[in-house]
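Here the complex is missing one protein chain, while the rest keep their positions.
Then we have chain A:
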Amino acid sequence: MSMNRRGVLAAGAATALGGLPRARAQDGRVIRIGVMNDMSGPYRDAAGPGSVALTQQAVQDFGSRGFAVEVLQADHQNKPDLGASIARQWFDQGVDVVADLPTSSVALAVNQIAREKNKVHLNSGAATSDLTGPHCSPNTVHWTYDTYMLAKSTGAAIVKSGGTSWFFITADYAFGHALERDTGNFVRAQGGSVVGNARYPFPATTDFSAFLLQAQASGAKVLGLASASTDTVNAIKGAREFGLQRRMKIAALLMGLPDVKSLGLESGQGLLLTEPFYWDLNDRTRALTQRVQAKNQNRPSAMEPAGCYGMVFHYLKAVADLGVAAAKASGADVVARMKAMPTDDDAFGPGRIRADGRKIHPSYLFQVKAPGESRGPWDLYTLVATTPAEEAFRPLAEGNCPLVKT
């Protein structure tokens, strides 16, 4: 029996120690890009596999300039603690840059860690304007859009068309709060009023009836949806079932191409929305869409993956300029170089990155087409107005970014 006992113990110890994976050896010549986003939840359609595909496209289009690039991916399930622990592990094991990061709460958590470890945080998917405001960091570039940009374009357009009193249905976390705050500021600045709000738990809410009834009872002229993706689609569908659109104007403050597609033109027609990227915008965006189609499940890219394309492309240019060894050594140096170089890519055209980490490009106000106007499965928008790059985002001085003051 004692032999048997020893045998079992020895075997147990051997499995425990032998089966352990070794820490990955770090290779000085490889730039590792970790794409972290929502692969299984409500934001999957906007910034899930698409962001990985467009990142790979950027790496391919950049070509080889003396260093290899590896693209990894992870699902943060919209949980800040999970995102933070993945980022920490990535950075400790040789990943140089975390990209995409939708879900503002997760983005803010990872933002801290990138700064602490002196790596790079390239953000496309998160909306909160705080990333380039109070939480701005020398290691962060916020590329695609933010709540201020959305509020200024969509919010202001709706107030101008007579929507003066607002009721918000808001995702109850950093993103929703920022979007509601920024939109509310524009509404009030133009003489409108905010009569109330209802905050729903994210990401656990699928039934919006209770919130919609509150909105209906408020007597406001505009229903502001400070939500995103599936939540926005569910809320709009719910609003139509209650007949809300006959009495209120619906302002979907953050809505993207996949959302309009899943809502359908019948329900979505006439909605105003703002995006900095649309696949059918110009020759360069159409060419990019053509190139990436096979990788991207034959769908045109939404704005978040397009942002991944632009920022990864620009990041790689900065790395080539700076040298791989220096780029791997200091994330802040790469970001400083990214800010110093003008940007130019097929998704966003020429632009630049401001001192607070904000990427500057025009924003476009689109209207969703009626079913009769649409000429193809993805021909969904009509361009209504363009806000020039320098006016689209919050002025540098108003963001309270500590990097700007010093």
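Here is the rule we go by: a contact is a pair of C-beta atoms (placed from the backbone, for glycine too) under 8 Å apart; a residue touches a chain by one contact, two chains touch by 3 or more; residues count from 1.
Simple rule for what comes next: contacts and distances are computed from a predicted model.
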Looking only at "Lipopolysaccharide export system ATP-binding protein LptB", "Branched-chain amino acid ABC transporter permease", "CoxF protein" or "Molybdopterin-synthase adenylyltransferase", the name UniProt gives the absent chain is "Branched-chain amino acid ABC transporter permease"
In the full complex, which of A:Pro80, A:Pro276 or A:Pro300 touches the chain missing from this view?
A:Pro80
List the residues of chain A that touch the chain left out of this view.
1, 4-5, 8-9, 12-13, 16-17, 20-23, 39-40, 73-75, 77, 79-82, 84-86, 88-89, 92-93, 104-105, 108-109, 112-113, 116, 172-174, 201-202
